[in-house]
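First the structure, then my questions, so here it is.
With one protein chain held back, the other chains of the complex are shown just where they sit.
For clarity, chains are labelled A and B in written order, and residue numbers in each chain start from 1.
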Amino acid sequence: MSIRKPFFWLLLVMIGFFALAPRVTGDFMLLQDLSVVVVSIILVSNLNLMIGYTGYVNFGNIVFFGLGGYIGINGLYYWGWNPFLSALFAGAVVGLLTLLLGLGVLRLRGPFFALATIGVLEATKAFVSNFEPWQGAEGINLPFSVFDSVGGLANVGWYVYAALVGVMAASLFLSYWVKTSKFGLGLFAIREDEEAAQVLGVKAPLFKALVYAMSGVLPAVTGTLVAYKEAVIDPEKAFDLHRSIEAIVMLMLGGQGTIAGPILGAVAYEQLRSYLLTSEFFSHFHLIIAGGLLLLTVLFVPGGVMGWLYRQCPALRSILE
Amino acid sequence: MTRTLLEVTGLSKHFGGIRAVREVSFEVREGEILGLIGPNGAGKSTVFNLVNGVFPPSEGKVAFLGTDITGWPPYRVVRAGLARTHQIVRPLNDMTVLENCTVGACFGRLDLPLGAARGLAREVIDFVGLGDRADVLAGHLTIAGKKRLEIARALCAKPTLLLFDEVLAGLNPTEVERMLVVFRKIRESGVAILMIEHLMHAIMSLSDRVVVLNFGEKLAEGKPHEVVNDPAVIEAYLGDPDIAKKLAED
Partner (left out) sequence: MRGIIASMFDGVLVGAVYGLAAIGLSLIWGVMDVINLTHGALIVSGMFGVYLLVAGLGISPYLALVPVAAAGFLIGLAIYWASVHRMIGRPHLMSLLATFAVNMVLIGLGTAIFSTSPFNVNVALPGITWGGYTFTGTKIVAALAAVVIAGLLYAFLYRTREGKAIRAVASNRRAAELMGIHSSRVLAVAFGLGAAIAAAGGALIATLFTFDVLRGSVYELKSFVICVLGGLGNPLGALGGGILLGVLEGGIAPFISVSWIPVIEFALFVVILIRFSQGLFVRGRAK
């Protein structure tokens, strides 16, 4: 990652657009729409660290978001912490837990790990649903008094959005840094051939656990921010397998292994989803369409939109990432 | 007195009821090229796997530069200075030749940062003769190119001892000769080589000493000419005594 590369500035410009657009237009609807897209970009670009860089599919990726949400809401609601500090705390805790879990569960080879992540998600959901101190299956409803620290309900959307853009920037630059670092090179080697990588000296078990933990921190922070903004959290919404899957679809669509891919995929998919939302058949066909998209992408365009762009115009490879 | 680099003592490995390696002992000294030969299924690749940590031995000890490395995982072994190539090449296909070698340089004995690693990788790529293909995707190389890449990657780890697993298999005579030149260059640069080979011509012309395995056990050890004339070896491996005589005359 270097300030001298054009992509660095492209990223900054794009982030700047997201940061300023709602402010400049003062449009609240735009704020809402962009909030959704920004959350997706965060989830997808962190997922990319596992799938795109390391080649390990994390089907249950939404568990970071959900668990982070619950932990952050605890700090906020039960201990009266500032919501944004709570969010950071949630990120740290989830990162640590994931690191420990990863040292065990990443001993499983690719496909087994993928299946295990679903189990982790379901087990966490089952646990939280039965955990009384967190109100179990009913979920936690926050009183509007929690918005006092930002000056009331009207301001929440703006403050949280600003925080989300910050988290998105962090995610994108994390992605960029990893991709151009020695650590990232080791991850790519693992993706290509894990055993050969180890023979070359890559300490695979550690690297995998580290990237797994890394991929969970920012989604966990996001989980708290979203739960705070909505003033509610419950196991079904927090640990929604569908959302997990959508993140994968967005990633494959946009182009796994790239930094721009998650952005493209999230934007495109959200457009598609908002279009479908206006149609009646949405909830049933949603899964079918997402599945169909994923299948077509995997079969015919495994590199996603970015892969296709690179093939059309190889020169782009040196500008975009 | 040249120092001993690798010392293998009483190495054994069984897989269920199959005893792949039995009580094998030998050593590799600094600056030498040691040939490891034997019929197919003799346990040669298994010995390599035991030495570089792909799986642990059932019994026995592996010591490298005086340190007991028995059962160390491969990433630890290569960091100590012992690198290997694979019998069936394993290029990192969607990465370029340069990137492949940079991995070797980054995670090898010297643990170099990215920039320095790339520099070393370029040098080594030129050394083995892949300089014109540095930016080609590894998956697109010819088989000879891929073999060179295996060697280059292993060299990037700056090893003291290199394990070559049938590097010459599947190459045509011209490619073999070119590869032997690289082997000699490697020896001149001070790196010792332990090589599994079936190509007798290479073994005879390059090895300082030879170890023969059969059915997992060490059958013979000595200078190439001694080994080739050993009746037990002839019987087990070469079959026809006349071939042995003809090779000895080459």
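Annotations for the structure displayed:
One rule holds for everything that comes next: a contact is a pair of C-beta atoms (placed from the backbone, for glycine too) under 8 Å apart; a residue touches a chain by one contact, two chains touch by 3 or more.
Fair warning: this is a prediction, and the values are worked out from it, not measured in the lab.
Checked against the full complex, the candidates A:19, A:51 or A:150 give a single residue touching the omitted chain, namely A:51. Of the options A:100, A:287 or A:313, the residue whose C-beta touches the omitted chain is A:287. Of the listed residues A:44, A:252 or A:320, the one in contact with the hidden chain in the full complex is A:252. By the touch definition given at the top, chain A reaches the unshown chain through residues 51, 55, 57, 59, 104-105, 107-112, 114-116, 119, 122-123, 126-127, 130, 195, 198, 245, 248, 252, 281, 284-292, 294-295, 298-299, 302.
Convention: only the chains that are shown with their structure count from here on.
Chain A and chain B have Cα centroids lying 44 Å from one another. Against chain B, the residues of chain A that register as touching in their complex are 181-182, 185-186, 188-189, 192-193, 195-204.
Only residues 52, 54, 73-75, 78-79, 84, 86, 90, 92-95, 99, 102-104, 106-108, 113-114, 117, 153, 157 of chain B touch chain A when the two sit together in their complex.
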